[in-house]
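What you see is the complex with one protein chain gone and the rest in place.
Coming up: chain A.
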Amino acid sequence: MSRISKDQVKHVAHLARLAVTDEEAEMLTEQLDKIIGFAEELNELDTDNVEPTTHVLELKNILREDEVRNSVSVDEAMKNAPAQKDGQFKVPNILE
């Protein structure tokens, strides 16, 4: 049985905001199935009493003083914008 279906791949692509053609979805289904199958070898290990590692160093809540500091200018922030208007990022219609 395959571990991931073509419909699932299309759903995941939507979540990831990627446009995939039918052909790409088919190829990705096959490749992801193989990779996930490989990853399932982790199930050989009993990890019931193992804590997950999210970070290798023992760091907790790095805080700093809440001070006013210089920030980038509007011009700088807009420097790489693909489209802009009146110092703001311009995007296509959100409401139709």
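Definition applied: a contact is a pair of C-beta atoms (placed from the backbone, for glycine too) under 8 Å apart; a residue touches a chain by one contact, two chains touch by 3 or more; residues count from 1.
Going forward, contacts and distances are computed from a predicted model.
Chosen from "Oligopeptide ABC transporter ATP-binding protein OppF", "Glutamyl-tRNA(Gln) amidotransferase subunit A", "Methoxymalonate biosynthesis protein" or "Tryptophan synthase beta chain", the protein name that UniProt gives for the omitted chain reads "Glutamyl-tRNA(Gln) amidotransferase subunit A". Touching residues on chain A toward the chain that is not drawn are 4, 8-9, 12-13, 15-20, 28, 31-32, 34-36, 38-45, 47, 50-57, 59, 62, 64, 72, 76-77, 79-83, 89, 91-94, 96.
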